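One chain of protein is taken out of this complex; the other chains stay put.
Labels A and B are assigned to the chains in the order they are written; within every chain, residues are numbered from 1.
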Amino acid sequence: MKNLRRAGAEAAALAVAAAVFLVPFSFMLLTAVKDDKQAADLDFSWPTSWPVVKNVIEVVSARDYVLLRAYVNSTVLTVASVALIVVCAAMAGYVLQRRAGRIGTLANFLVLSGLIIPPAIVPTIWLLQALGLFKTLPGLILVEVAFGLSYAVLLFRAFIAAIPRELDEAAMIDGCGGLTLFFRVIFPLLKPVTITVILTQSVAIFNDFVNPLYFLPGDDNATVQVTLYNFQSQYSTQWNLLFMDIVLITIPPLLAFVFFNRKIVAGMTAGAVKG
Amino acid sequence: MQTSRRTMGTALAVLTMAALTSCGSGSEPAADGTVTLSFLVDNSQATLDTAKVLADTFTKGNPAIRVEVETRPGGTEGDNIVKTRLSTGDMSDVFWYNSGSLLQALNPAQTMVDLTGDPVLKNVQKDYLPVVTQGGRVYGVPAGTALGGGILYNRKVYEKLGLKAPTTWAEFTANNDKIKADGTTPVISTFKDTWTSQLFVLGDYYNVQAAVPDFARDYTAGTATFATTPAAQAGFEHLAEVHAKGHLNEGFGSATSEQGLKMLVEGKGAHYPMLSAMLPPLLKDYPQAATDIGFFGIPGTDPAKNGTTIWEPPGIYIAKSTEHPDAAKKFLAYIASPAAADAVNKVVQPAGPYRIEGARLPDDAIQVAKDLQAYIDKGATAPALEFLSPIKGPALEQITVAVGSGLTPPAEGAAQYDKDVAKQAKQLGLEGW
Partner (left out) sequence: MTGHRPDTRDAGPRSAGSGLPARRAHATRARRKTGPAYPYALYLPAALVYTVIFLVPTAMAFYFALTRWTLFDSEFVGLDNFRDFLAEQNLSIGFRNTVVYAVVTSALKVVIGLGLGVLLTSKLRLRGFLRSLVFFPVLVSTVAVGITFSVLLKPDTGLVDKALALVGISGPDWLGDASTALLSVALVDVWKGVGLATVIYIAGILSIPTDYYQAVAVDGGGAWHRFRHVTLPLSWPATYSVIILSFIGGLRSFDLIWTMTRGGPGFTSDVIASIIYKQYQAGFYGLSTAGNVLLFVVVTAIVVPLNWFLGRRQVSP
């Protein structure tokens, strides 16, 4: 009896969760593969025809294949920014956690400020111009790194708190110190939280559209989210293409997720929770 | 240790190189002497179509100059991008932007090429020049046509119910009552696209000017306000009235302009306060819009003074940062020529008269353009306030949505807008505010 009731409750919870989370995604997918007439109804129905290939080709070839260029740009942007964030934030989080003092307090304050203060666009552009980095991918990469550091430092700091200091001391007795200690001993131990940082940051950067809009303007340099943003008005009457665009640009984060799926919880267990 | 640092450095360098090579800059002159001009336009369909025709036909006549069309978002978001790019010296060679009050905020003297007295302006009508002028210097040529801001209406619905285009607000209301009784939506509103909510206020300016001829001057000087000028406040009252009478479509709060136009063409709604330029892109899917949809100015109180507010064409400007000013001027001279107007006519139906000497509406012009031309022939038009005054409050579209949804009473809305205007004037650093 009890088991039966439990199974019933479980089934109900499953049904609700499936409805709430599955329906919007099925809606995106279904609309993406309809023809434009049926897609215009914007209802939840089975496609009457399946112009999948045609829709894909139309979206990809729009505006001189801007989407393909955008894929390249977004990939370079995401990989480079995340790599830099991981290295910089892991080192900073490590010292921040291990070494108290006035500099530590200041660093702590700056990290929190980074979470709270909204970035100032125009002075940042001036600065990038002065450095010759405005409208270049390296410039945008630095911007993403600077804006993403705080969050990553917090995660690393929390994780490192769980690594016993005895480990450092043992390593020091073996003759490791400073950078060697960090890169040889500590960094390999950070793998779970590194994966969490990689996943959250790459999703955030890949999905960012505000910063590319300001720091990397121009059709040549578009990132995928900017193309979606521009397609919004271009496809205002072709919902199937708009949703096909959404589906296409959601594939890379989906792949990343499938790849890292099992590791996310492990990283969280180790990192964020011990806050 | 040293090696690991060096590896990291190399890795970074490789990444940076990869990043650098993946984006090229496009404005270098090619080896064979051809010049490429970048041309920034907003991403609405009508603008994009027009810009592409201009670029293509120009290159046909000038094979040594290529024009690459670049797009940006529209609305205030686009304004911001234009401002940022101009102030950072990073503008495209040639760009399409509003004329009138919005131009003033771009600081043209510092950012654009002065065209005063240049042969580029040879074909431009003299009465257009003030809206692309600042401090006595001229900076742009007209892009596309002038447009009407008033009511687009479905002539089939009017025919069926035996109505005629109203000349006073009272007649308009009476029409609306009959249309509603017939089961059709009298007035379409699309507040998801907030800018569309401003038409009842901005499009009423002809009536304001008819009642208070000096309003624009006094408003700019800060002595006349919307809340204290009954004729100016009328626009807000109209907005509130159509909502209070239940004349709006259901779901007006989340409807888009695209849906609104569709409703109008399909006859589900009779009136849509709108700019006439919104119609031409629709013709591809709804050819009947060419004849079924007509236009009248927002009616005022006096039938003898019936007229309409018009919007001047946006301008096309040359950024001071351009490396090819001569090529750019050639392009502008072409844009402001009857030949260019003819080329554009073949692709985008004009929604109003041109501001170029010698450019004519085609014989098969759409009904909306003909209706507008009739007002112009009568001399019963006034430019919108934003072409007579540098001040336009940025929050108007939110205020009109609030008034038009019954959230804010009209008098309060007008007063809020006056405050918004004062803020804008102060930020522009105008005298006397």
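The rule is short, and it goes like this: a residue touches a chain if its C-beta (ideal position, glycine included) is under 8 Å from a C-beta of that chain, and two chains touch if they have at least 3 such contacts.
What you see is a predicted model; the values in this text were computed from it and never measured.
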Of A:Leu137, A:Leu181 or A:Ala222, the residue touching the omitted chain is A:Leu181
Residue of A:Phe21, A:Trp50 or A:Tyr65 touching the missing chain in the full complex:
A:Phe21
By the document's definition of touch, the residue of B:Lys192, B:Lys329 or B:Arg355 touching the omitted chain is B:Lys192
Touching residues of chain A against the unshown chain: what are they?
10, 13-14, 17-18, 20-25, 27-28, 42-44, 84, 87-89, 91-92, 94-96, 98-99, 101, 103, 107, 110, 113-124, 126-128, 131, 142-143, 145-147, 149, 153, 165, 168-169, 172-173, 175-182, 203, 206-207, 209-210, 225, 228-229, 232, 239, 242-243, 246, 249-250, 253-254, 256-257, 261, 264-266, 268-270, 272-275
Name every residue on chain B in touch with the hidden partner chain.
1-2, 76-77, 79-80, 83-84, 86-87, 105, 107, 110-111, 191-192, 194, 250-255, 394-395, 398-399, 401-403, 405, 407-408, 416, 419-420, 423-424, 426-429
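We take it that only the chains that are shown with their structure count from here on.
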CA centroids of chain A and chain B: separation to the nearest Å works out as 37
Name, in rising order, each residue of chain B that touches chain A in their complex.
1, 4-5, 8, 11-12, 15-16, 18-20, 22-26, 43-45, 48, 70-74, 81, 84-85, 87-90, 256, 258, 285
Of chain A, residues touching chain B in the complex:
72-73, 76-77, 79-80, 83-84, 87, 121-122, 125-126, 129, 134-138, 141, 179-180, 183, 213-214, 216-221, 229-230, 233-234, 236-237
